[in-house]
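The complex is shown incomplete by one protein chain, all other protein chains being positioned as in the whole.
Chain lettering (A and B) follows the sequence in which the chains are written, and residue indices restart at 1 in each chain.
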Amino acid sequence: MRVSFTVNGRPQEADDVWEGESLLYVLRERMGLPGSKNACEQGECGSCTVRLDGVPVCSCLVAAGQVEGRDVVTVEGLADFAEQRAEHGGCASAAPGSCGTSLDAARRWEARPADSQTGGDTALAPIQQAFIDAGAVQCGFCTPGLLVAADEMLERNPTPTDADIREALSGNLCRCTGYEKIMDAVRLAAARQGEAARR
Amino acid sequence: MTTDTTAATATGTRGPVTASAPVGTPTKVTQGAGTKGGIGESTLRPDGTLKVTGEFAYSSDMWHEDMLWGQILRSPVAHARILSIDTGEALATPGVYAVLTYDDLPTAVKNYGLEIQDTPVLAHGRVRHHGEPVAIVAADHPETARRAAAKIKVEYRELPVVTDEASATAPGAPLLHEDRDDHHIGHVSHPNIVHRQPIVRGDVEAARRRADHIVEGEYTFGMQDQAFLGPESGLAVPAEDGGVDLYVATQWLHSDLRQIAPVLGLPEDKVRMTLSGVGGAFGGREDLSMQIHACLLALRTGKPVKIVYNRFESFFGHVHRHPAKLHYEHGATKDGKLTHMKCRIVLDGGAYASASPAVVGNAASLAVGPYVLEDVDIEAIALYSNNPPCGAMRGFGAVQACFAYEAQMDKLADAVGMDRVEFRQLNAMSQGTLMPTGQRVDSPAPVAELLRRVKAMPMPPEQQWLAAGEQADVRQLPGGLSNTTHGEGVVRGVGYAVGIKNVGFSEGFDDYSTARVRMEVVGGEPVATVHTAMAEVGQGGVTVHAQIARTELGVAQVTIQPADTQVGSAGSTSASRQTYVTGGAVKNACELVREQVLEIGRRRFGTYHPAWATAELLLEGGKVVTDGGEVLADLVDVLEDEAVEVEEEWRHRPTEAFDLRTGQGNGHVQYSFAAHRAVVEVDTELGLVKVVELACAQDVGKALNPLSVIGQIQGGTTQGLGIAVMEEIIVDPKTAKVRNPSFTDYLIPTILDTPTIPVDVLELADDHAPYGLRGIGEAPTLSSTPAVLAAIRNATGLDLNRTPVRPEHLTNQS
């Protein structure tokens, strides 16, 4: 079947979609957006979290056909999404998302020289920058889902308590960090967001 | 560009989470002491931006025009003869390109294995465990591949299963491997025992007579899964030269290569491996998973083949942590001095050997824990059984032992009537202590100090669930969101534990790494390029390598090349060894590059300044400077258009095998120590546990990147928490089938199960190691589990001898 929907502000279309395919599969394998991760495919880890019409969901549990005509934001569009939210308030539709990783791109990958990780030419959402700064990224496989979930929580609740953060992120498993640096990152993003709002 | 470390330390952490000031001899670093972004700083990950934007290419993200999907058909039973396999219908399915079985393997090499090549690439006439690969399929869509695999008709005749020591060694027990010819068969008492390592020292019987208190215990350790989040996956691309390019997530490229190439019948240079993004490892990627299968399908079909396990398959796709039965006896005098220890550790290695022999060596040689004990009688064995294969996982044999000996320490302290921490401190080993293997501990072993530090940390406040207001915040109570208690039945407990882990590969293994470092001028700036085959699995090796290059070469710009087999082996990302060994190799190669650069400088500019010949020269801030700080030349001018490149292997000092009868030998390179204090709150009526805090103190020798060090300690601590209260692969003892291969029923800690983890980092240099550093990744996984168990015992008064502890154990309802 054919499925059409909006991803990160751009209309996308996939043909010959098998009816049992998930939104996650279509994003990763048909739309070149592998940022959402396939860690459990049963809604028990949160690594595939995307926003479906603004609501965080596990994309592995959404049938591709259910997304017809709807709006999806993935980690690839998070920076634009956050920027437009900051500019206009509320949910914004994002600019064209970046494309996924082709083999050629993967072959060319190399860590950037020196400390270019702190920004440079890549615009990041505050939550993304906070994850880097706080050391919340290790293997990084849980990171995209956590970022989407944490960003949405800060949108709803700009001044979360620790218990609020833990509750909001209780659907996202991380196996590397023990979550402490993730807590630090969300607190940091909340603090920076608060400072920015006061300015 | 600068590193934003201020942001990282101002993140509202509560409690002592920062690295403490170094105690003891600080490592002397002259070269690079003034270089920004060098060792000792919390520089940020070079792959951080890619990972937060979703652009980082993990092995499951690989994609290729025209690629096929591979699917593995696995055995639904644990032990059976395969009477027949019919692939006809599967092969006839539209969209299917290949269906391969054992008969299709191209060469005489049909097995693989880390140490013993006993694992069939595809089952031959027999399956030995639930989930063993039987056939593989390549098709144009994963669903097509799945449907085709389901159409393969395999006729099994089930055989009796071996599931524990009794059934493995019973008269007439089925043999897992009838024709063993490995080098362990000569010293084991039964062919279903993979390896046996005794360690005998002193006179246990005489020492036993001096004991005023003797404590015995029988302990059970459940089977833990690494549960890395990125499932096994990769892409094999057939090449025009008849070889194959393999992009895969692994812990050790060259070990994979050594096992893959012979099965494919290709020379190693025609199997070109590149490390893809690795979604965690923890030991679970030390063995092969989909590598050979993808290559076979790619070479057969002439098309790129991608294989991605789902979570269900991942539980069958890698080895697990050995479950264990441990019997311990300790004695102590009435003054609290340990007299002797006897123990027997039985590890279940499952159907294939994997890393079992080395795990046995570790369990035996570290069975005593970080204590002074001169009279010991230790035996560790690993079984072959029809249970899932077990091998490497963070802590590697030392975890199981620590759980048992730390429970024993508490029992002994209680028997003697001493404080549990003081009892441990009284018996703690220190630098100079002889291990039961006869090896002298020749670097700092601050066991008593770590215990002191962890005990001195402030206690978390009582009843934090009331802090928010009048009503109980269930999120802070046992049971969490499930709303099982508002404080009723909740009792707090505190427990302590400390552990010892070896660092690096032991027992005479030639444990080396290779680094290629290049220095040249790019865009008017001196740039260092570091190329190793080190598998970055999340631990932060890429960050540290850049720091080392900056420190050693005085440059700001460092490029880390992707890891591949175009450079020599880096050894495994395991055994807490990469910063030590590959870090050591990078340091060594940088030093050689530096010498060559200075040589060029002397050649070009030596006549202009006498200091070129007389002073100790350093590379700092892109310049050649004297140790007095005088600038002699810019590196840009020294190098001009010349590039200096060095590729060198680097080894730590050698180790020895353990004697097969006495266990004597200088088997280990370095030891690593951590201590934990666990504070738990237990709902004693429902048997539910909330870990409130897990404080850790660890000696790291030298923190090359403090932020990463703390991240490793917190992550390891949490995996230990998982084993304590929830994580276990449950295998049916009657059928040897796995009952919970999913994230629905194999539970790992969520953020609501994980406490605050204050970390106190001690830096006592090991003079034998680069920069004095100590491998750190595993030690925190050891003591975390027994600390939590001790705290639960403290809260409940129960004698808990197994882990994980489940609600039914705490309520006497098992």
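General remarks:
One rule holds in what follows: contacts are C-beta pairs under 8 Å (C-beta built on N, C-alpha and C of every residue); 3 or more make two chains touch, one makes a residue touch a chain.
In the analysis below, contacts and distances are computed from a predicted model.
Among the names given as "2-oxoglutarate ferredoxin oxidoreductase subunit gamma", "Transport permease protein", "Xanthine dehydrogenase family protein subunit M" or "Cytochrome c biogenesis protein CcsA", UniProt records the absent chain under the name "Xanthine dehydrogenase family protein subunit M". Checked against the full complex, the candidates B:38, B:198 or B:749 give a single residue touching the omitted chain, namely B:749.
The missing chain, though absent from the display, is touched by one residue of B:189, B:471 or B:614; that residue is B:471. Only one residue in the set A:14, A:33, A:58 or A:72 touches the chain that does not appear here, and it is A:58.
Touching the chain that is not shown, out of B:146, B:344, B:492 or B:651: B:146 (per the contact rule at the top). Which of A:33, A:149 or A:186 touches the hidden chain is settled by the complete complex: it is A:149. In the full complex, subunit A touches the hidden chain at residues 1, 18-20, 22, 41-44, 46, 49, 55-58, 60-63, 65-66, 68, 149, 167-168, 170-172. For subunit B, the residues touching the chain absent from view are 146, 150, 310, 312, 466, 470-472, 474-475, 478-489, 685-688, 690, 725-726, 730, 739-740, 742, 744-745, 747, 749-753, 806-808, 811, 813-814.
Operating definition for what follows: only the chains that are shown with their structure count from here on.
With centres taken as mean Cα positions, subunit B sits 28 Å from subunit A. Taken together, the subunit A residues at the contact with subunit B in this complex read 18, 20-21, 28-29, 32-42, 44-45, 47, 74-76, 78-79, 98, 100-103, 105-107, 109-120, 122, 124, 128-135, 137-144, 147, 161, 163, 165-167, 169-185, 187-188, 191.
Remark: subunit B residues 1-4, 7-8, 10-13, 17, 37, 42-58, 60-64, 141, 143, 226-231, 235, 237, 247, 274, 276-282, 308, 310-311, 468, 473, 475-476, 480-481, 527, 537-540, 542, 546, 556-562, 707-708, 710-711, 714-719, 742-744, 748, 750-752, 754, 756-757 touch subunit A in the complex.
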